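Missing here: one protein chain of the complex. Every other protein chain is in place.
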Amino acid sequence: MAEKKEYKVIGTRPIRHDGVDKVTGRALYGADFQMTGLLHGRVLRSPHAHARIISIDTSRAEAYPGVKGVVTAQDLPEAEDRVADLGEGAVNLKYLCDNILASDKVLYKGHAVAAVAATSPHIAEEACTLIDVEYEVLPPVLEVRQAMEADAPLLHESLKTTSMGEAADEPSNVASHIQHKLGDPEKGFAEADIVVERDFVTGTVHQGYIEPHNATAHFNQDGQLTIWCSTQGAFTVREQVAEILQYPISKIKVVPMEIGGGFGGKISVYIKPVAALLAKKTGKPVKVLMNRADVFEGTGPTPASYVRVKMGATKDGKITAAEAYLAFEAGAYPGAPVGPGAMCIFAPYSIENVVIDGYDVVVNKPKTAPYRAPGAPNAAFGSESVVDEIAEKLDIDPLEIRLLNGAKEGDRRADGPIHPRIGCIETLETAKAHPHYTAPNGKKHHGRGVASGYWFNIGLESSVTINVNSDGTINLIEGSTDIGGTRSSIAMQAAEVLGIPAESVNPSVVDTNSVGYTAVTGGSRTTYATGYAAYEAAQDVKRKMSARAAKLWEVDEDNVQFADGEFSCINGKEEQISFRDLCARLGETGGPVVGSGTVNPGGAGGAYATHVVDVAVDEETGKVEILRYTAVQDAGKAIHPSYVEGQIQGGAVQGIGWALNEEYIYDDEGTMTNASFLDYRMPTCLDLPMIDAVIVEVPNPGHPYGVRGVGEVPIVPPMAAIANAIYDAIGVRMTELPMSPDRLLKAMGKI
Amino acid sequence: MPTVVIPPLMRKFTGGEENITLPGATVREVIDNLESRYPGIKERLCEEDRLKPGIAIYINGLLTRGSFLERVDTDAEIHFLPAIGGGVAEPSH
Amino acid sequence: MARKSHVQTTINGETVEFLCESRQSLLEVLRDELYLTGAKEGCNNGNCGACSVILDGRLVNSCLVLGVETEGKSVETIEGLAEPDKLHPIQDAFLENAALQCGICTPGFIMSAKALLDSNPNPTEHEIRYWLAGNLCRCTGYDKIVKAVMDAAKEASA
Partner (left out) sequence: MQDFSYVSAKTVPEAVALLDENGEKARILAGGTDLIVNIREGRRDVGLVVDVKSIPEVNVLNYDANTGLTLGAAVECYKTYAVDAICDAYPGLIDATKIIGGTAIQGRAGVGGNLCNASPAADCIPPLIVLNATCVIAGPNGERELPVEQFCTAPGQTALEKGEMLVSLKIPAPASNSSSFYLRFIPRNEMDIAVVGAGASVTLDAAKQTIVSARIALAAVAPTPLFAEDASASLAGREVSDAAIDDAARAAQAIARPISDMRGTAEQRTHLVGVLTRRALNGAIQRVRDAA
C-alpha cells in the first residue's frame, strides 16, 4: 500500500546526477564511442517499396580500396519460421532476421539489403553504391484499407489472420484480429437519444529522437561479443542479437551508452546485429551509424491507421454504448500496437455496452515500432472527437460530460479487468477548475478544446544493487537506460528509504554483465519498476545495516529501529547511530554491505490525463497556432516533479506535432518524400507557448510511494484536444491527421 | 471458485457463455478444468506448457507473468486477453 | 584514397593542428579527429542544431562547415564553455531548470543560447524562441529550455 506521509527526498527537485556531464558535452552517447582500429559500417538500403531480390553481387564493393568486409542476409544463420519470445514481445524469428537484412524480398523503401565495413564512413558509403542488386519490382500496398482488400498484393505468402489463437485458411495482409466486448451494444445504442459515428484517418509518424541509431561491435578472439550502443534496453538488445545471430547470451555483453531519445523507437534492433556481423567478418571493431534519412526510412515509425468510432448517449449526457473499429498499419511485418489502442480507447469512461474490433495489417512501409503510448493516440483521436461532438450536440460542457461518464475505481474496462484506484475524475476536476479553462474564450477564429487520455503502464522486471560506501553514500547499480532523468528518480527512492540526501546516491547504469536482468526503459515503467527495485534494495541495505547496529550494541536485531536516517535501540539501551556514521563502521561489524532488490510488479497503475488547448486559426491559410496549452495528469506520486513536468510537456508537444504537421508523405511508388527534419516538420520552440503541466497525485496502490508511470499518457489527448479546439474556432470537424494547413483549407472549402 | 472471462472470439467453445466458474488453485489447474469442460479450448490458449505468444493472462485486473504456476484465489477473476504487442509488454522472464 | 590537408586553427583558445579530407565537415573533424564529441550529429544537414558551435564569434552548424575552411579561424565548442571549477551560467541554468531530458540536443542549445546572450543580453521570450528555432529538442517541449535561457539572462544582468 502506498504510504501516506511526508517525504524528505521524494517530491524535491535535486540537480540530476548525470546533469553536469550532459551540459558540458562530456556524456558519452553511442556515436561518441571511439576505439583503436575502428572500422566504419554503412548499410545499403532498398530503393523499392516491394520487390523480390533476384541477386546480390558484392564483388565490386569488396574490391574497393579501404573496404574490409561486406555482409548480406547470407551471412545470417538460417532463420527458422518460429516465434521467439523476446524481452520486447513475441516475434517471429524469420521476420526479425529479414528486417535486419532482407533475404528473399524487400518490403519497404529503405529495407536493409547489405552492409559494408571500411576504413572511413565515406568509403563505406561509396562502396555501398558498388553493390549490384537485381530486383523484380512488385506493386506496393501503402494504405491499411487497401491492404485489407481481398485482391491486395500480398507481402507474405504464408501470413494468415489469427484471432485469439485460431488461424484462418487463406493468406492475407491482416495478421490478426482482436475483439473486446462488454454488455449488449445493440441494446445500448437503442437506449441512446443521440448517436454519433465518424471515420478517422491518421498518418505515419516517427518518434523523432534527435540521436540516430548507432552501434559499435567487437568480437574478441575468444568469441566474446561486445556491443556499445544507444538503446532503451541493453538486455533486450542482448536477447535480440542472440536470437538473430544464434549466439549464446552468455557470450554477448551489451554496454548501454547514453541515449539521445527513444520514445519506444530504440527497443527493436536494426544495425546492432549488422555491426556484429561486420565485426565478425573483419575481425575488427566496427561502428555503424545511421543518418537521418536511414532513421526515417529504415526504423520503425508508429502506424498510420483507420479508426471508426460510434457512440450513443441519452439526452442528459449518459453514454449508453460505444463501438470502435481499429485498423492499424503494422508496416512490413506483423505487430502494430492495435492491442493497446483497443485497450485504451474508451478507458476514460464507464460504459456498460462496448464492442471493439482491432486489426493488425501489414503494408509496404517500415515495420512499425512503439512510440509513446503506442496505439492509444490513434484511438483517442477518434473517441475523444466523438465525445466532444456528443457534448456539443447535447449542449453539455465537454469536461462535464467526461465527469458524468468518467471511469472510477471498481468500473469495468471494455477489455474486461476492473479498474483499481485511478485518477481520471481528479484530472477532469483539476482541469475544470484551472484558470485556463475558466478564462474567457471568445475571439473570432480562436477556439478551445479539451480531451482526455489513458495509458495502462507496465511493470516488468528490474534489478538494483546498492553498495554502501564508508562515507555514508551509496553506489546504486541499475540496468535502466536513462532517457529523461531516471537515474535521479530511482536514486531518490533509495535515498528516501535510507534517510540520506539524493546527492548521497551515485547511480550508475551498467552493462548486461554487471546488473541483474532489467527490462526496457519503456511502457512508462522505469521510475515505477526500477524505482521499486531500488526501494527493495534500500530495504535490504536497511535490514543489513540494522543487523550491524545490533552487533555494535550487542542486542538482538529486533531491538534496532530505523527512522529519519538514524538507527536507534528500542530495548532500554540509549544507543543511537546515524546511517552515515554506521557506514564508517562496516569493516569492524562484518565487512561490506551490499543490498539488492529485484521486482516484477503487476500493479503498474494506469495513468489519466486531460488537456486543454486554445488555438487561433488563420482562415486564409489554414494554419493553426497554439495559443495556450494546459496538461493535467495523474502522476500517482511525483518523485522529481521537474522531470514529471518535463515528461508531460514533451509528450504534449509531440502530440501537437502529430496533430498539426507530422506525417510520412509517400509517392505512389512507396518512397517517403520528406525523410528529413526539414520536411518532416517537428515543432520548433517558435511554434509553441509555454506548456502548463499540472500534476495531480492519486497514489498508485501498487507502488510503495504511489508512483504511476508518467511518460506516455501525455501524448494521448493532444490530437483530439486540438481538433476540438479547431472546431470551436471555425466550426469544422477535422477527422484526418495531421490537420495541416492544406487539409484545413480543403475542409473550409477554400480550395 | 475462480471465474474465467472468456474472450468474445472464443465464446463459441462455451456456447456463448462469457463467465465460467471453475475450481482450481493455479492457472494450470483452471485451464485444465476449462479444457475438460470445453474440449479444444486449451489448444487455442496454450502451446506445450505455456501460453501462446500473443495471449496474456490478467488475474484480478493485473497482468501476470504468464506463468502457469501463478496461484489464484477462490474469488479470482481471470481474463485471457490479446498480449500487448508492439514492444511494451509481453514479458518473457 | 582521398588526400588530406593540413589545417591549423584555434579551438577553445588552443592552437590545434589536424589533417582532414576536403569532404570532412568541421563536425566530423571535431568528433572523429579531435575526439571533441560534445557537438552531436542529429541530421547532418543543418536542420536540427545539435552540432552548433561558434565560428569566429558566429553561431554555425558545424555539419555545414568544411574542416578545411577553418584554417586560421577560431572555434568555440561546448567543451570550452565551463571554467575548470565553475560551470557557465547557462549550464547552471539548464541544470537548475531541468532543461534537458536525454541531453543529446543540450550542447547545441547551450552554444546557441551563448551566442544569443553574447549578442543580446536581455532577450524577450519571443526573441529566445526565434533564435533557438534552429535547435530541435524532442524531449522537453522547450518550456524548460526557454525558461533556462531567460534565467541565465537574468542571472548575467543581475
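A few comments on the model shown:
Note that the chains take the letters A, B and C in the order they are written out, and that residue 1 is the start of every chain.
The criterion applied here is as follows: a contact is a pair of C-beta atoms (placed from the backbone, for glycine too) under 8 Å apart; a residue touches a chain by one contact, two chains touch by 3 or more.
What you see is a predicted model; the values in this text were computed from it and never measured.
For the chain that is not shown, the touched chains among those present are A, C, taking the whole complex.
Which of C:T9, C:N44 or C:T140 touches the hidden chain is settled by the complete complex: it is C:N44. Residue A:E126 is the one among A:E126, A:E211, A:D294 or A:D634 that touches the chain missing from this view. Interface note for the absent chain: among C:G42, C:G103 or C:G134, the touching residue is C:G134.
The chain not shown here touches chain C at positions 2-3, 5, 21-23, 25, 44-47, 49, 52, 55, 58-61, 63-66, 68-69, 71, 112, 115-116, 130-135.
Residues of chain A in contact with the chain left out of this view: 122, 125-126, 620-623, 660-661, 665, 673-674, 678-679, 681, 683-684, 686-687, 740-742, 745, 750-751.
Quick note on the criterion: only the chains that are shown with their structure count from here on.
Looking at A-B and A-C, the interface holding more C-beta pairs in contact is that of A-C. For this pair, chain B with chain C, the centres built from the Cα atoms lie 55 Å apart. Here the spacing of chain A and chain C, counted between their Cα centres, is 29 Å.
Touching of two or more other chains is recorded for no residue of chain C.
Counting partners per residue, chain B has no residue that reaches two or more other chains.
Those residues of chain C lying in contact with chain A across their complex are 1-2, 21, 23-24, 31, 35-45, 47-48, 50, 77-79, 81-82, 87, 91, 94-98, 100-107, 110, 128-130, 132-147. In the complex of the two chains, the chain A residues touching chain B come out as 83, 85-90, 162-166, 176-181, 239, 264, 267-268, 335-337, 339-340, 342-343, 355, 358, 360, 368-370, 374-375, 415-420, 456, 458-461, 517, 519-520, 522-523, 600, 602-604, 702. The residues of chain B lying in touch with chain A in their complex are 5, 7-10, 43-45, 52-55, 58, 60-65, 77, 79-93.
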